[in-house]
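Note that this complex is displayed minus one protein chain, with the remaining chains in position.
To keep things simple, chains are lettered A and B as they appear, and every chain counts its residues starting from 1.
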Amino acid sequence: MRRRLAARLGQSIVVTFIVATISFFAIRAAPGDPFSYSAKPLSQSLREQLRRESGYDRPMAEQYLRYLRKIARGDLGYSFNKGEYVTTALAQALPRTLLLAGIALVLSFVIGIALGVTQATRAGWFDRMTSTVILIFYSVPDFWGAMIMLTIFASWWRLFPPGDIVTPVMHDYMPAWKAFADRVWHLILPVASLTLLSLAGIARYQRAAMLDVLPSDFIRTARAKGVSERGLVWRHAFRNALTPMVTILGLTLPAFLGGLVFIERVFTWPGIGSLAAEAIEGRDYDLVTGTVIVGAILVVFGNLLADLLHAAIDPRVRE
Amino acid sequence: MADPLLSVRDLRTFFYTENGVARSVDGVSFDISAGETVGLVGESGCGKSVTALSLMRLIRPPGRIEPGSQIKFDGLDIAALDEKSMREIRGARLAMVFQEPMTALNPVFTVGDQIAEVVRVHHAGSKKEAWDRAVKMLETVGIPSPAQRANEYPHQLSGGMRQRVVIAMALIMNPALVIADEPTTALDVTIQAQILELLRDLQQKFGTSILLITHDLGVVAETASRVIVMYGGEIVEEAPVSDLFARAHHPYTEGLLNAMPQVGHERERLETIPGSVPPPTKWPQGCRFHDRCPYAWDRCATEHPPLYQIGGGHVSRCHLAVEPERRAQKHEPMVVA
Partner (left out) sequence: MADTTTASRSFVRRLLRQPGARWSVIAIALLVVVAVFGPSVLRHIQGYGPNDQLQIVQLKNAPPSWAHPFGTDRLGRDLLSRVVTGAQISLAISVVAVALSITVGTAYGLVSGYAGGWVDAVMMRILDGFLAIPRVLLLIALATMADRMPLWKLVLLIGGTGWFGVSRLIRAETIVLRRSTFIESAHALGASMTRTMWRHVLPNVLTPVIVFATLSVGNVILLESGLSYLGAGTKIPTASWGAIFNDGMGSAGDVWWVLLFPGLAILITVLAFNVLGDALRDVLDPRHLHASHTPQIAEAATSATPEKNG
């Protein structure tokens, strides 16, 4: 198991390196440079100076090496627009994203799996109706769905705040318990939106996985042994359907983070996604690169975790 | 004579598909006594597996056991028994060994767990007791280092060993009847012999009755005391094993015997039965075998033969029983002509 961990860790690092490379070349390939358009007005000579200092006038290969060396040192650059180091900005935003994403991910998996299993074992009108509803949720554009949630629950019925992570200004004056409640109150709508939109995909996969497993021979054997229906579904079938779900977890992570960007935008949640959008508006090269790399790292290590879980669940891959 | 352990009367199992009603088992009646090994023989499509699944009440929609079918097991009519009570019987008093050892076991649980599960599901022991019994059972079925093996997963065992595990699962609660559906078909010839020997030993040891389902007459010759031959969803012949091999009556049985390669009888070509098994949605009129039969005459195409008594516990569903002189008039079966 430890050897597997080491191997996968090594793989993850290689992939991260490749991601960094891709980000570098992809973003450099876009027309313009960080100093052609910036939020703050800059004189032409100042632009030239900044270009020279940051090495943007050097050949691509040299820039790439500088870039790699900086990344290896943990230096992701400096954000001109925010006036702080990229790593600082990311370090602030990341926990907020993890909070939102983490809760939503767990919730969507739990609910999605429960739905999928119930659908597979209760074929008939329930299955058909649920499948249709789920498919509709799956086809909803994330930002639109989020906007509808926001409009209904924060605008028409003022049940929840219209965004942000805490009540501005007021939060600093709240006693500890109220501050905590305030945070929770702000979390509910974005988490609910992200969960609702994500669980559709999961339920679909889980249903398919269960339908795949239920006609298996070993289920018939278990039935012949006298195992109850519940035992068949949860002890035998579900355990086997879990394996592909763990793989799915790894595969859907990038898409999940994609949806997160929209949710963060709509609810003005100051996480990685918002940071990326801000950075793009301000043509903040380093910050954009930084967010892409961090996003990818989240995916890579999420996959690593998923892989370890896979080995924990399925004895066949443990060799 | 004591009441038979299993008494099947008029078993009918139909499948309702979009292509029509498949009458897979169409009026089957037979008995099995305590301690007996009975062989159930036939090609694929004749209904023998469906019979087995019907006995275990493992038939799922779109199939169902038709009302009017009677399955008396140990005094209880299980054809119409409620599911909960049936679950108590399955695995404990009536067990089944399936054909494919490779897929019959759950890949994510240890073999020990899976065997012990039978005990726990029937509330016959604590976790530890069930485990100990499972280990002992592994030893009984001839698996070396049973305590160690019990902690292994199915993918770590060979096909032969997996089948032994499946047999262990079937026998651990000491059932009165074990149905073995082609238990050796998926295994190598040498392993086949071992498994059959194991079954014989276990039967002697525990006094279990065995219903051995197979398409291989050779297997039946070695293990069974009585043989039932099925074709077209019905029983076409039933006899003590030596009788069947020495004096087969039904032309289908004859065909099966002729198709068997036999050591000592050198032949240029093996004889096959011409034609193929008809679909269960459309059994032929009259005798269901008549279009493939080398002795058939006009009566066979119109009159469905009953099970005639041949004598000495030997029955045959063939009009040759009452018109034996027709046996001399052999010809090309209808399908060929």
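To be clear about the criterion, contacts are C-beta pairs under 8 Å (C-beta built on N, C-alpha and C of every residue); 3 or more make two chains touch, one makes a residue touch a chain.
All figures in this text were calculated on a predicted structure; none of them were measured in a lab.
The chain not shown here is in contact, across the full complex, with A. Touching the chain that is not shown, out of A:Ile219, A:Val288 or A:Ala306: A:Val288 (per the contact rule at the top).
Of A:Ala6, A:Met60, A:Leu251 or A:Ala312, it is A:Leu251 that touches the chain left out of the display. Contact residues of subunit A toward the unshown chain are 11, 14-16, 18-19, 21-23, 26-27, 29-32, 37, 128, 132, 135-136, 138-144, 147-148, 151, 155-156, 201, 212, 244, 247-248, 251-252, 254-259, 261-262, 265, 273, 276-277, 280-281, 283, 285, 288-289, 291-292, 295-296, 299-300, 303.
We adopt the following convention: only the chains that are shown with their structure count from here on.
With each centre defined as the average position of its C-alpha atoms, the distance from subunit A to subunit B rounds to 55 Å. Contacts from subunit B toward subunit A in the complex involve residues 56, 58, 87-92, 95-96, 98, 100, 103-109, 117-118, 121-122, 153, 155, 166, 169. If you check the complex, the residues on subunit A that touch subunit B are 216-218, 220-228, 231, 236, 239-240, 243, 313-316.
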